[in-house]
Structure formats: structure tokens, C-alpha cells
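First up is the structure itself, then whatever we jot down about it.
Just one protein chain is left out here, and the rest sit where they should.
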Amino acid sequence: MTTETCDIVLSGKLVNGADKDQVQQKLGTLFKTTEAKIAELFTRAPVAIKKSVDVSTAQKYQRAIEKAGAECVLKTQQPPVAKEQQEPSLSLVPMPEQQAEKVEPTGVQKPKKPGYDFEITGQPDYSFLTVQIPANETLKVEASAMATMDTNIEMKTKLKGGFGRFLTGESLFINDFTAANGPGEIGIAPGAPGDLLHQYLDGNTIYLQNSAYVASTADVTVESKWQGMVKGFFSGESLFLIRCSGKGDLWFNTYGAIIEIDVEDDYVVDTGNIVAFTEGLEYTIRKVGGYKSLFFSGEGLVCRFSGKGKVWIQTRSAAAFVSWAHWFRPVKRK
Amino acid sequence: MNIELLHRPGNTAAKVTLQPGETCTAESGAMIAMSGHMEITTTTHKKKSGSLLKAVKRVFSGESIFLNHFEPTDKPGEVFFGTDLAGDMIDLTLDNENLIVQSGSFLACEDSIDIGFGWQGFKTLFSGERVFWLNLKGSGKVVLSSFGAIYPVEVDGEYIVDGGHIVAFNETLDFSISKAGKSWIHSFLGGEGLVCKFKGKGTVWCQSHNPGSFGPLLTPNLRARKA
Partner (left out) sequence: MNSEQEDLHEVALKGHLSGKIRGSQAFSYVDIDLEPGESLTTETDAMSSMDADVDLTAAFNGGFFSGLARKFFGGESLFISRFTNNTDQSRRVTFVQPNPGEIRCKTLNDETLYLQPGAYLASSDGVKLGLSWAGFISFISREGLFRLKVSGTGDVFYGAYGALLEKEVDGEYIVDTSHLVAYEPGVSLKLQLAGGLFSSFFGGEGLVTRVEGQGKIVVQSRSISGLAGWLNPKF
């Protein structure tokens, strides 16, 4: 796998001591665009302003952007398989300007991405999701994850996903948050320390590891899926995956930071580090190396993905944290 | 061997890219993902050298007896490493020198590095650190990990590091168990108790946080366990 291209991502943070207005003004000049449009970009940060550029060009951008006072991150990626079209593309002044046309002129309400307006802050270690729920619409959120909300939002608890969800070890409940009498804002904090990822489903399907689900809009179908005895049993994680399909926004979380891998031929992931993967990937649970490695490597069984698709992995696994935390549990008295 | 550290310092992962013929040695259980054509072998010692005795010593230092060796077949390959707890990583290049590393902080190294046993005397019993240390020797790249962010302190004279915060230090430094400030009583009442005082010239790498301080905060909210 090669990594000669990367995405230029505006993290939304400012370089120390920089004044937001000034930074936006400078960036506006830099990209020959209006300050308002830059401000709009900031509201959606972290946002990729340019995708799949070669590393040296990306570094040039990064230097220019950071000089203007905004934090800029380069995300290396494998050669893209399917490009997403939603991101606006911005170019430095000396470069051809044509991509910039994709960005809506100012004055128009947000570039019309499908789905709800949302913001993710605190990335990558304590990501926090703020969603604007349109009037009288409903957002499904995993139980106990609500941290803040407007006073006009009403909460209802429903038994979702039936018995299957109960078995996955997840809470039995998903809460419905409805914005009554006008739009409302809700802040969501998952229990696990880590990152949050958003995907807009448009008829495609994503499989989530059993505790990764955070929130989704009404038309996304969330169901538990029996992995089959062999696969599930040996993965040591759970017998179930959560299958998300339909149309709408889906947010899921990780424990630890997130790494996105484009699988081209095959890729091996420790079972405890899988967060989600796209439908269409084949996977088998295997041992690593020889039998000696199986028992002594500390890796045990791994998941071997093959085919073409995306796998999201987390940089930490819950099992290790759980066994550490075990020693801090209070001792039951008889 | 090329090392890239991702997502520092919160939940850092090390992405190691290997050319055919290169080998990376890592602490057992550290692999989180890798290319499909990466070969993994498990031994009790360094590849092609070392002895079982060294492996036994390593166990005393709180490390696993087993090490994993990663080697790509035919074409370049990549492997990601993570740690048990959240935290930072650093990569250092040793140039024919010795580095004393807190056991548990070693993550991975190039094949050319020798992983030995570093006895620091009984004083470590009182330091809040583990009693045994690793001694990394030779020339090549190493990756160390910690709970919390890692920051280097250049010592020239004397410097105090609270017990439980040491990740690694140059062999040119010596440390002793001491008090914070002038008074033993104040050092204890101030919650610092015994601290490590480094002397000499060199670098000590500290971890900002200490898992032993964080754990008890969780206790009131955790489900009780059987004794």
C-alpha cells in the first residue's frame, strides 16, 4: 500500500493566540474567497478542504494555512477508491480556481449536504457531537449519551432492536429525542473516550462493532446481525454486529483514535480493534503466524479482510482497558 | 524501517513501514492491524541471537517473555502498533548508547537493538516505579509508550521527577530517592512523598499522567468485584 497522497484538513482550531476573525480574513485572501465562506467552513471543522493531493503540495498548503493562524492537519490516505463529492475544494491563489466553484456563494444557507447540521468537537480523544434537530424531527441516540440539550427537546425511551440488542451487551434502550415546537440542539457524549465518525448512508450498508453505535436519523435502520457461529465465536468480541442501512445520518464512536483503511487486496486487523466496515468486504477469523504465535504472541485471533472496501480501526482495544480497570473495582463484601 | 506516530498524544498509534528484508521487533500483543502479507514470528528472544536467560530476565522486568517479529514478504508492508492504555509514544534513534526504560514502556524497535535487563538497585522499591528496568543498547530506532503525554527534561545539575512519572532516561544520569522541597514533612503532607532526584547531564523522559492516580477515581462508579 502506498501513501503518497493525503487530504488537507482544517481542524477548526486556531494556532495559539490567533484571533478568529483575523484568521478567517487571512484565509479568505489566501483562497480568494469571502470571509463568510471561510467562517462557514470553520463551523463544519474538521473539514477536508482538498482531497487526494500529493504530499509536497499538501505541505505547501499546510504552511500557508498555518501561517494564517489556523491549524491544518494532513491526513494520509491510501489511493482513494470511491471519492466523496460533498467536500468543497479550495485552492491557493496561484493555482487554478475552478474547483472553488463547488462551494455555494455566500448568503445561501450552508452548502446543502444531505442530512442534519452537526459539529464534532474535542477530536480525536474526547469527541463530542452537537446535532441541530429540525423542528418536529426525531434523532435516535444511544441511552445515557445525552450531555446537553435545548429545553424544547423531548426525550422518549424505546425498546429498539429487540432481544438481539439485549444480547449484544448494549443497553436495551435507545432514546428518541424530538425537537418540539421548533428546531433544537442536542449535545451527545458517548461513554468511551475516543473519536466520532459520521457517515451519510444513501442506500449503502455499514456494519458496526457492537458498542460503536451513537446516533442516527429516523430513516436509518439499525439492527443486530448474527455473525454466524464460527466467525462470531472466534472473534472473542461478540456474536453480533450492528447492521446500519437505509438513508440518513449515522454517527458511530471508537475507543481510542480512529484510522481509516482502504482495503485493496487483504488486510489483517486484531479483532478488538475493529470499529466498522463497509458491506461487500469478506472477512475470516484466523490465527496469526504459526501455532506458537497463536498462543504466545499475545495477538490470538485476527480478522482478515479481503475484497474492496473500507475498514475503520481504533488505536486501542476495550479488553485491555477493562482488565486494567478490573483492579480498581470495589470489592464486594459478603 | 520508517516510523510514523499518529494521533499523538491521546491514543497514539505507531505506523511502521518495512521494506522486504527489514524486521521490526515488538512487545507481544501490540499489533492492531497490518498488511495481509506481513509475516509474524514469535520468539523468546531477539531473532538470531539472545538466550532464554535474557527472556527470563525480561519477565522480571514486567515485560512478556515473548516478542513478536514482523517482516514483510516480497514487497513493502505496514504494521500498526498500539498499547493497552491510552497515551503517548515517542520514537528515538539510539547511536551506540544505552537507554534505561521503565518496564512496560517498551513498544517496538529495530532488529539492531539489544533488549537487556537494567537493574537500578533496591531504591526503586521506594520510587513508585517498578523495580526492574529494561536496558536498550545499540544503534537503531526504538518506540516507547506511556500513559499520558511524554515530555523530555534536559537535566544539567539536579531535577526532581515524581515517582510513577519516569518513562526513560540516559544512562549518563543517576537518580536517588529524595523529598520534594526542603522538608520531608511538607513533601508528605503535600502528597508528593518520595520523589526521584536525577543528577548529572542527560535527558529524562517523563509521562504527564500516572495510571495509579487515575484508577482510584473510577472506583466509586465501577461494579463491585468478588474478593
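As written, the chains take the letters A and B, and residue 1 is the first residue of each chain.
Here is the rule we use: a residue touches a chain if its C-beta (ideal position, glycine included) is under 8 Å from a C-beta of that chain, and two chains touch if they have at least 3 such contacts.
Because the structure is predicted, anything quoted here is derived from the model rather than measured.
Taking the complete complex into account, the chain left out of view touches A, B.
In the complete complex, the hidden chain is touched by one of B:L92, B:C109 or B:L134, namely B:L92.
Think of the hidden chain as still there; on subunit A it touches residues 13, 16-17, 121-122, 125-128, 143-151, 153-157, 169-171, 173, 175, 187, 189-193, 211, 318-319, 321-322, 325-326, 329.
Hidden from this view is one chain, which touches subunit B at 8-11, 86-88, 90-95, 97, 99, 148-153, 157-162, 165, 170, 180-183, 185-192, 197, 203, 205-210, 213-214, 216-218, 221-223, 225.
FYI, only the chains that are shown with their structure count from here on.
If you average the CA atoms of subunit A and of subunit B, the two centres end up 30 Å from each other. Here subunit A touches subunit B in the complex through residues 1, 124-125, 193-194, 256-257, 259, 261, 265-270, 273, 288-290, 292-293, 296-299, 304, 306, 313-317, 320-321, 324-332, 334, going by the rule given at the top. The touching residues of subunit B, when paired with subunit A in their complex, are 6-7, 10-13, 27-36, 38-42, 64-66, 68, 78, 80, 82-86, 211, 215-216, 218-220, 222-227.
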